[in-house]
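As you look at this complex, bear in mind that one protein chain is not there, while each of the others sits in place.
What follows is subunit A.
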């Protein structure tokens, strides 16, 4: 029983990380048709930004994380304005630019902060444990899950209670018709990039807490799972991403534990294949 509880909470924590990266990825793809391979960079900017603010500026964890998240959002806006915007309607060029940027980003982080992982300034209480139903659970799992739930709630509020959210939901469905109603949908693109960048950066902060250190390639490796989550959940659906992130996190944890390390990753790909065979549009896809 205690193993089940620990595996479940760890799986949910991992799912929380995936969700933070995947939600922005999904909205950006759904609205702007941009497959943003540089999204992992926003995660790294968030993680390194937080480390930098804590280590160099001596800020506490929460203000340092705020700096990291702000830098992630800023990076996302700059990428959208300077690199993606000139290339709308040129999908191949966009993919090349974002792939190139993700590679360049890793190299720049290595050049700036070294190739070795740096120790992340995680708050002391996240290293403690709490006993849940007999299981000794590291506190960082609760932080991950709690933050992801809060982001999910905020995103739903944004999407369902604001005009920008209305434009985003409509744009995911039919972008051309949104412009034909006199709405400059490009502004919504920038907003979605900012939100996606901030969420990914927050994912970077939490990844730092979870793994205990940050390294230049961390964003890229988490991005692969985020992409799988987006595809399973259905492009453009935040709720779908949340559901898929939970599924992927749990499947990965349980199979890693009961089968063998490495089987977890493979089983996630298997889940992806099964979902695509059964529901080509993803779990929440309305049309195949």
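Basically, contacts are C-beta pairs under 8 Å (C-beta built on N, C-alpha and C of every residue); 3 or more make two chains touch, one makes a residue touch a chain; residues count from 1.
The rule is short, and it goes like this: contacts and distances are computed from a predicted model.
Enquirer: Write down which listed name, "Cytochrome c oxidase subunit 1", "Sulphur transport domain-containing protein", "ABC transporter ATP-binding protein" or "PTS system, galactitol-specific IIB component", is the UniProt protein name of the chain that is not shown.
Expert: For the chain not displayed, UniProt's protein name is "ABC transporter ATP-binding protein".
Enquirer: For the chain not shown, which residue from A:59, A:83 or A:170 touches it across the whole complex?
Expert: Candidates A:59, A:83 or A:170; residue touching the omitted chain: A:170.
Enquirer: With the full complex in mind, choose from A:59, A:95, A:132 or A:183 the residue touching the hidden chain.
Expert: The missing chain is touched by A:183.
Enquirer: Since one chain isn't shown, list which residues of subunit A touch it in the complete complex.
Expert: 163, 166-167, 169-170, 173-174, 176-185, 286
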